[in-house]
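Only a single protein chain was left out; the remaining protein chains are all shown in position.
As written, the chain order gives the labels A and B, with residue 1 at the start of each chain.
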Amino acid sequence: MPFRPDLLLALLPVAPLLLALVAAGMTLVLRRFAGVLLAVLPAAMFAYLATLVERVAGGEIILVHLDWIVSYGIGLDLRLDGLSLVFAMTISGIGAVVLIYAGGYLRGHPDLGRLLALLLGFTGAMLGLVLADNLVLLFVFWEATSVFSFLLIGFDRGRQAARRAAVQALLVTGIGGLALLLGAVLLAAMTGTWRVSDLLAGGSLGGTAGYLPALLLVLLAAFTKSAQVPFHFWLPNAMEAPTPVSAFLHSATMVQAGIYLLARLSPVLGGTEAWTGALVAVGGVTLLWGAVAALRQTDLKLMLAQTTIASLGLLVLMLGLGSDAAVSAAMLYFVGHALYKAALFMVVGAIDHATGTRELGALSGLARRMPLSFLAAAGAALSMLGLPLTLGYFGKEELYLALGGSGLELAALIVAVLGNGVLGGIALAIAIRPFLGPIVQTPKRAHEAGLSLLLGPLVLAAAGIGAAVLIGWFGMMAIAPAASAVAGRAVASHLSLVPDFGSLALWLSLLTWGVAAATFARLDQLRTLLRRVQGAVRFTFDAAFDRAMFGLIRLAGAVTRFIHHGRLELYVVTVFGLLALALFVPMLSYRALPPWPLLPQLRFYEWGIFALAAAGLVALLLARTRLGAIVALGVQGLAVALVYLVFGAPDLAFTQLVVEVLAVVILTLVMTRLALDRRDPREIEDLLRDGTLAVLCGVGLTAALLLVLSHPLDPRLAEFFTAHSVPEAHGRNIVNVIIVDFRGLDTLGEISVVLAAGIAVLALLRRSKPAAMPVLPTTVRKPRRRPPIVLVPALSVPDLKAQAAHPVEAKLRPDGSGA
Amino acid sequence: MNSLLFRTMAPVIVAAMLVFSLYLLLRGHNEPGGGFVGGLIAAAAMALLGMANGVMATRRALHFDALNYAGVGVLLAALAGVLSVFYDVPFLTGLWAEVQLFGTPISVSTPMLFDLGVYLTVFGSIVSVVLALEAGGEGA
Partner (left out) sequence: MEVALAILAGLFFATAIWFLLSRGIIRMLLGLVVLGNATHLLIFTAGRVTREVAPIVPVGLQVPALATANPLPQALILTAIVIGFAMFTFLLVLAYRAYRTLDADDTASMRLAEPEDGPRPPLSY
């Protein structure tokens, strides 16, 4: 096969996953340089993707296909178009910066290697997700991001809050993953293809029969992953993760996977009223919800987390509108948001690192101590606020251009202006309040962060401004191809650096900044007000999640308790009840009853043997004493031995006879120390039930056996053994030859079982005292004295004697305290 | 179990049973008998001895811990299978040879060794259990 350079694309998801396997080991060797060196891989991938930009901008779609499950038509298909490229470059670029940042943030931490490995693995999963051209592959990577995010959020596994956040994120996104799987299967069933490219070529499915269920499933997947109301609650909790993780998960990856899914399938599922209505409504509500929740926080990281929810809502809203301008705005906003949000998270992490606190109220005047951090924060916040010369500005402008037509759009416009305004106010608060003003005392003395902590935010903030300066080129190369892929038609770029003073959008931007300024000015009052409202409402989705979880666990416990009730006789009844059903149902439903048995032609001694067996059984049933039961048992065993004897099985007869003798000996030895109840303890209705069941099973087995006997026997196996016994195995006793030669391996296993049973019996007998097993779970278990393990004759005999001499002492007292 | 007659006769009966069990083992390949039933009869003999002469005496008569017999038995049976390795045939393939013992040709074979393993395993396991139970029963 000639080398095709595009196959390198397949390395994008694979290489980080492979590197993740050795990353922890490498970290042990590389120590403080681990982050930087591991970041080389995502950086190289970023550079590789950059070489493809012009081809993709020219309208080319790079496809890679490797065979996977051929019989189902499922391949390892990858697709790189404008949308995938924008996402992949954002992921790899921010991934590189985050790795460097993580190396500095957790320098010297014993688990740094684990964190770096997980971040790399997550990068690989995320890249696979945005490159997948196959619904199955997409689902696999989707789930992989869920699992990696679970491990990343629960990184600090010693803390309960981190574990809870991780489980919560996994469950919520896991439900979405299942929905995605169902949706993918539904889509494949509707269209006959698993390939995303074929789906996209097929155009919109709107109006077809399965459209609505497929849409709902995909939306459930996207909304859980992208933390839309009412599935938003896991995202703030995920802030339990270390800051590098938050910076990565909540800017360019994880939560954006839902946005990517919506964008990717928008040509297939979009454009309908259901799509627009659902996305605009949910997105709008989420935007406002996140904005309001952000106002309530005082922890910088939590503020950022809530604004992420708001931004995700805004993105969903834009994708819902689906016009050219709206999808362009979504792509611009996605890139801009990823850059500024990652930068701000990193700055907050640096502040936390330097001062020991993230509380808004406890920080002030850091600009003098941390000038470079301030620079990065200011650059990023400007983009978040949407001032000119930032990507955020253009994202906002594009959105406002797209709105204003219908009533729905007007409502969306108001929501967007309000939401953007509040986000802007938060941006101002994060950039200004900790850095400007008088210097205050902090838990640690503030100092400028190290290079590895500063590099990321500075680069990302600069990238946000740089892309805006080059907006014409950026729009043409990245945004227009991406928007075209989302819209499913060519979308031209009309972005330019020169503001259009005539358009309404500029005035709306001014209004947004006004809201932002007002929010910033009245932040503390707003917070107090909102907290009071929250205190009055009491309900939180977070608490509801816990109630649902614990309810589920209780339900599982109750179900287990019901099925696994611990009453042996009912288990046995179940087993034999099912046996009776299994015997009779097929026989009756196939009308395959055995022929009515004729009176058997037996010789007189045979009648005698059968009568002896029956008498033994009856005596056993009626036995009231131990001795009687043992004798009856011996009688029926003897009768069976006689049956073997008269029907041509002398070996069996011998063995059975000796076994019966030994059984009687052992039974006598044990039973003298056990009491046989004179009366059956069962109630009369239990007796009736058990009797019926026993008779049914007996009759059923007889009928089944008669049925077997009415068919001819396949004699090949027996004939083989008979024919080859003497010539090949030199033995005339065919039964013995089968045991020791033909089926020797079986016998070897069987004598091993005999040996094991012997050892087990000795182990049971050798314990000098009954173990002090607690009857109640609360009883304290006494340390058990154990005889030294020595082979039998030396020590165990006195032990057994001691036990036998004081059997009463050895018994467990009701209080569980032992002898 | 303390009748004089029983205690006097027991060793004789036990000896006869042991010989009979070996006889069954050796002829098992051609006539009714074999390792399983032979082992069981030998075990019954030791159980009898235990009842008549006491557990300690029986353990002394065995020389080794009864379970050791069982372990050796499984090992012998496995060894009988492993021998086939040297003849480049599958595990447990029967191998036959004729040995001259005092001028009498005696055929030895791996199935015979295997059967001896079965005999010892059954004998050892059951004897160890029975003796342990009998020991526990004394004085109780």
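The rule is simple: contacts are C-beta pairs under 8 Å (C-beta built on N, C-alpha and C of every residue); 3 or more make two chains touch, one makes a residue touch a chain.
Source: prediction; values computed, not measured.
Q: For the chain that is not shown, enumerate the shown chains it touches in the whole assembly.
A: Per the touch rule above, the missing chain touches A, B.
Q: Write down which of A:V14, A:A614 or A:L627 is the residue touching the left-out chain.
A: Counting the whole complex, the residue in contact with the absent chain is A:A614.
Q: Name, in rising order, the residues on subunit A that touch the hidden chain in the full complex.
A: 160, 163-164, 167, 550, 553-554, 556-557, 561, 564-569, 572-573, 576, 597-598, 600-602, 606, 610, 613-614, 617, 620-621, 629, 633, 636-637, 640, 643-644, 646-652, 655-656, 659, 662-663, 666-667, 670-671, 673-677, 680-682, 690-691, 693-695, 697-699, 701-702, 705-706, 708-709, 713, 715, 717-718, 721-723, 725-727, 732-735, 738-739, 743, 746-747, 750, 753-754, 757-758, 760-761, 764-765, 767, 770-771, 773, 775-777, 807, 810-812
Q: Could you please point out the subunit B residues that touch the chain left off the display?
A: These residues of subunit B touch the chain that is not shown: 30-32, 34, 36, 40, 122, 125-126, 129, 133.
What we mean here is this: only the chains that are shown with their structure count from here on.
Q: Which residues of subunit B touch subunit A once you look at their complex with the stated criterion?
A: Listed in rising order, the residues of subunit B that touch subunit A are 24, 28-37, 40-41, 43-44, 47, 55-56, 59, 65-68, 70-71, 73-74, 77-78, 80-81, 91-92, 94, 96, 107, 109, 111, 114-115, 117-118, 121-122, 124-126, 128-130, 132-140.
Q: Could you list, by residue number, the parts of subunit A that touch subunit B in their complex?
A: 650-651, 654-655, 658-659, 661-662, 665-666, 669-670, 672-673, 728-733, 735-737, 739-741, 744-745, 747-748, 751-752, 754-755, 757-759, 761-762, 765-766, 791-793, 796-797, 800-801, 803-805, 807
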